[in-house]
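Only a single protein chain was left out; the remaining protein chains are all shown in position.
Chains: A and B, in written order; residue numbering restarts at 1 for each.
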Amino acid sequence: MNVAIAIDKVSKRFPLPGDKEGVLALAELSLTIAPGEFVAILGPSGCGKSTLLRLVASLEQPTGGTVTVNGAAPGLVSAQHALGVAFQDHALLPWLSVHDNIALPFRLAGRRIDEPAIARLLELVGLASFEKARPKQLSGGMRQRASIARALVLEPEVLLLDEPFGALDAVTRRQMNVELQRIWSARQITTMLITHSVDEALFLADRVVVMSGRPGRILREVQVPFARPRDPWVMRSEAFHRLVDDLTAALEA
Amino acid sequence: MRPLLVRLVEDYWGILLLLFAWQAWVVVNSFNPIVMPTPTAVLGDLVSHPGVYLGNVGITLSIAVFGLVAGMLVGTGLAVAAWFSPIASGLLNPLTVLFSSVPVVALIPVIARLLGYDTSTVLAIVVIITFFPSFVFASSGLRQPPPGAEDLFRVLGASRLDLLRRLALPAAMPNLAIAFKLAAAHAILAAMVAEFLMGTTGLGYLFAKTKSDFQTEQAFGASLVATVISASAFLAAGWVEKKVRERYS
Partner (left out) sequence: MKQTLLGALGIALFLALWEVVGRTQILGISWPPLSDVLAELTDERRRPLFLRALGATLESTALGYLWGTGAGLILATVAHLLPALRRGSDRLAAVLNSVPSIALGPIFLVLLTRESTPAAVSSIHVFFIVFVSVSSGLQRATPAHRDLFAVLGADRIKRFGRLELPAALPSLVSGLRLAWPAALIGAIIGEWFGAPRGIGILIINAMQNFQIVLLWCAVLLAVGASLFFYGLLTLLERAAYARFG
């Protein structure tokens, strides 16, 4: 079987000051993601979703178990500049313009800056007329859109998105979902999306994973049956509603 | 827009009051000008002997500027070295905390014994006085990147050099500007104290010499010039600091 991301019986314990036990954020969690697969992760706040993503990005080391990306240690993918990330917190550099923030991955990879690609992405996320603006001159949602553009600009092999649309209004969020699907369909990047929106997860993903908290475990996995490309109309279908109810029930369990 | 007079009083009441009190104090006590001249007499001396002042201002100012730049470069450079190596930073940090609370004027005679009683000692004092705030503020600035930025750089596979150039140094700019503001006003005053003790050239020397020659008006003239330069440096550096803060955060 072809595997892009393999998470094998991974546990993660965070030390707490004055507490020998610490917090067990993840407990023997296993999950595999195929190349080009889009997996969405749902779960209550604090259940370890961001921690899982940070393990795949090699920003944390597991306490137990192993994580591999493309068969190698996850640090290798970032060393090859093949990882795209949008964090929950936008992490834009305040001293760079929107354009330069999006160009940053090229600079760090030592590659020539692909201006047309940046222009296309700016257009896509609706920030074309703000390319010279500073992050502090943007609204919260605009900052998130800039950080999504930055995650996509290198055409990464693996894309990690941590609640990238959390600060957007419903309409913009829907638009961004459609755009993200289009970009993803063109190149089928292996993607891990963390979200609190069941609709969003079902609309975008091939597979939806529901986690439970304390310690983080996988509660349910659902294969999404809808054919691609998906039209937003699919969200009105009977089947879609049934899946939404099903997953919401799992989340509330 | 506030009317000119209102603005003058609102912004400068303290300084005007001070000058007025000085004038009144001297007149009421009818001090001999050798003991204490009036501000108007000091101004008069400034206007009538501009050449004496100008030469010495040039010397002191260039030493102060050169020392300020050198001290900031050395301080930032060492902070970067400490940033690269945790061992260097562990060795250096407590030492600089110790040194930054050392009364630097007490070191002037010692440095003079080592470097000679001349301009190099004056310069060394300015460098030392600039070095400590630069090192301390640069060190903490280099370690305060915006939230999440360090993770981002790791995920994007940034090299250590890129991390320094594109993240740590820009993040340290506001702090460096604060160090600059603190050091700018003190550079010229420290140079003057050193010149006062060394007694070779500059405003501090002019002060010492005219004071012992009982040319008190000129001694105060030298101090007045130094005050104006130092206060302007402080205000200008404050402006620079504000601009840098806006640019980098």
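What we mean here is this: a residue touches a chain if its C-beta (ideal position, glycine included) is under 8 Å from a C-beta of that chain, and two chains touch if they have at least 3 such contacts.
What you see is a predicted model, and the numbers here were worked out from it, not measured in a lab.
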Displayed partners of the chain not shown (whole complex): B
Candidates B:36, B:52 or B:240 - the one touching the absent chain: B:36
Of B:23, B:62 or B:93, the residue in touch with the unshown chain: B:93
Residues in chain B touching the chain absent from view: 9-15, 17-18, 31, 35-36, 87, 90-95, 98, 101-107, 109-110, 112-114, 185, 189, 192-193, 196-197, 203-204, 207-208, 211, 216, 219-220, 222-223, 226-231, 234-235
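Criterion: only the chains that are shown with their structure count from here on.
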Distance between the centres, which are taken as Cα means, of chain B and chain A, whole angstrom: 50
Contact set on chain B toward chain A in their complex: 146-149, 151-159, 162, 166-167, 170, 173, 247-249
Of chain A, residues touching chain B in the complex: 54, 57-59, 78-81, 83, 85, 87, 89-95, 104-105, 107-109, 160
